[in-house]
Structure formats: structure tokens, C-alpha cells
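Following this message is one structure expressed as C-alpha cells.
Up next, chain A:
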Amino acid sequence: MTDVANNLSAKFNDLWKKIDSEISHVDFRREEDITKMSYSDLLLYVKKDNVTQFLEKMKNNKVLDFNYLRCLTAIDLQGDGIEIVYQLYSLKHKYNVTIKTTLQNDDLTIDTITNIWRAANWHEREVSEMFGVTFNNHPDPRNLLMPEDINDSFPLRKSHPLAEIEILQGEGIDPSIVDGENK
Partner candidate 1 sequence: MTDIKKEIETQEILVNMGPQHPSTHGVFRMVLSIDGELITDLTAHIGYLHRGAEKLCETMDYRQGIGFMDRTEYLANFNAELSYVMAVEKLMNMEIPERAQWIRMILVELNRLSSHFMFVGAFGVDCGVFGTPFLYSFRERERLIDLFEEITGDRMMYAFFRAGGLAWDVPVNFESRVEEVLLSSEQGIKDMDGLLTQNEIFLARTKQIGKIDAIDAIDWGMSGPSLRASGVDYDIRKAEPYLFYDQIDFDVITGKNGDVFDRYFVRLQEMRESIKIIKQCLKHLNPGKTLAEGASRNLRTPPGEVYIRTEAPRGEYGIYLVSNGENRPYRLKIRSAGFSNLQALKDMVVGSYIADAVVILGSIDIVLGEVDR
Partner candidate 2 sequence: MLINLLVVNPFLDNLLKVLSLVGLMTISAMSLIYLERKIAARFHMRLGPTRTGPAGLLQSVADALKLLGKEDIRPKSADPWSFELAPYFVFIPAFMMLVTVPFTLLLNVQMFTLGLLYLIAISSVSIVGWVMAGWGSDNRYALIGALRAAAQGISYELPLVLAVLCIAMLSQSLNLNVIIESQSTLPNILFQPFPLFLFFTAALAEMNRSPFDIPVGESEVVGGPFVEYSGIRWSMFFLAEYTTLLVMSILIVALFLGGWAWPFGENLGTFWQIMLTLLKTSFVIFIIFWTRVSIPRMRIDQLMNFCWKVLIPLAFLQIFFNGFILVLELPKILLSISSIGLLALLVVIVNKSIQNLNKEIVS
């Protein structure tokens, strides 16, 4: 186990050094806690204001060449705001990196990255309707999965309750139908 962890951290260190040297003028930091590290992915935290700039550099830099946006999603941290997670991949160098940025609850807006990767389009729409995050300058900010008239509830937030389902069996049902002995 320790071997694997050491190998991983060595791999991450290489990538980290590369990113660190290539991208300047942007404030970002690395997640140092190895238990929180995602499997074979380096985890970076970027300030919200810098995230578009940072991602653009990650994509357009010739050395890094992160040209593939795997996934874009969000995590509701309840009191601590909402985390937006970007998973990038470099098809050329086979690097993975996970980038996170935190939005405070009083300001749930962030710039869109659809102009960097078109793949972000539907992912951002999904995050927007499910978490109530507004993506500035998004080309098509309609609801994606939910009906178009639902704009005030955000199902994937932790505060959103799961709908009560009606349990038909058990004591809740007319015993004359259920109870075999009375039949």
C-alpha cells in the first residue's frame, strides 16, 4: 500500500512541478492531504476569480496540453458554499488533474468555460439547475433536465428534501385487502 502511495505521490509531484513552473500569475494551491487526494488525480484549488484564466492556461499551454474536459460538477458543502469541480485530462501526455473552486453561498456566480471547452455546455447547465449556480455569459442558460418552469428549487442541494413516497403495504393499507387471514 505504501509503495502505491509513494508511486502516486511521486507522479503527482512531477505533474505539480510542471504545472507550477508553467502557470504563473495565478493564485492556486495543491491539496497536500493524501487521504483526500482522488485516485491517480492531482487535486488543485484555485480562487474563484482566477479559475477561467487558470483553465485557459491549462488548455492552451503547449507543455501541459489539458485538452479534454472529462467532467464538470459541483458539491454542496452546505455552510461552506458550493464547490465546482473540473476534471481535466491530457490525451497527449495522459495526465489527470482535478481542479476545485469554492463559491460562497451569498455569491453563487462563476464565469462559464464554454468558450474554452464546448463540452462544458450541458454540464454547466446541469450544475446551474441542480445547484442554483449562475454561469456568467453562458450561451444557452435554459434548464437541461428539469422542466423549464422550475427555477426556484435546486434538487441536488443537501437542503432539498427527498420527496415522501407513499408506502402502500403494511399498516397503512386497508387490512381487508392485505390480511390473508381475514380474506
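For anyone wondering why these and not others, all candidates are chains of the complex that A comes from, given by their letters.
One rule holds for everything that comes next: contacts are C-beta pairs under 8 Å (C-beta built on N, C-alpha and C of every residue); 3 or more make two chains touch, one makes a residue touch a chain; residues count from 1.
In this text, all values refer to a predicted model and were calculated from it rather than measured experimentally.
Using the touch rule from the top, find which candidate among 1 or 2 meets chain A in this complex.
By the stated definition of touch, the match is candidate 1.
Which of the residues in chain A come into contact with candidate 1 in the complex?
Within the complex, chain A touches candidate 1 at residues 1, 35-41, 67-71, 73, 75-76, 85, 87, 91, 94, 96, 98, 117-119, 121-123, 143-147, 155-156, 160, 162.
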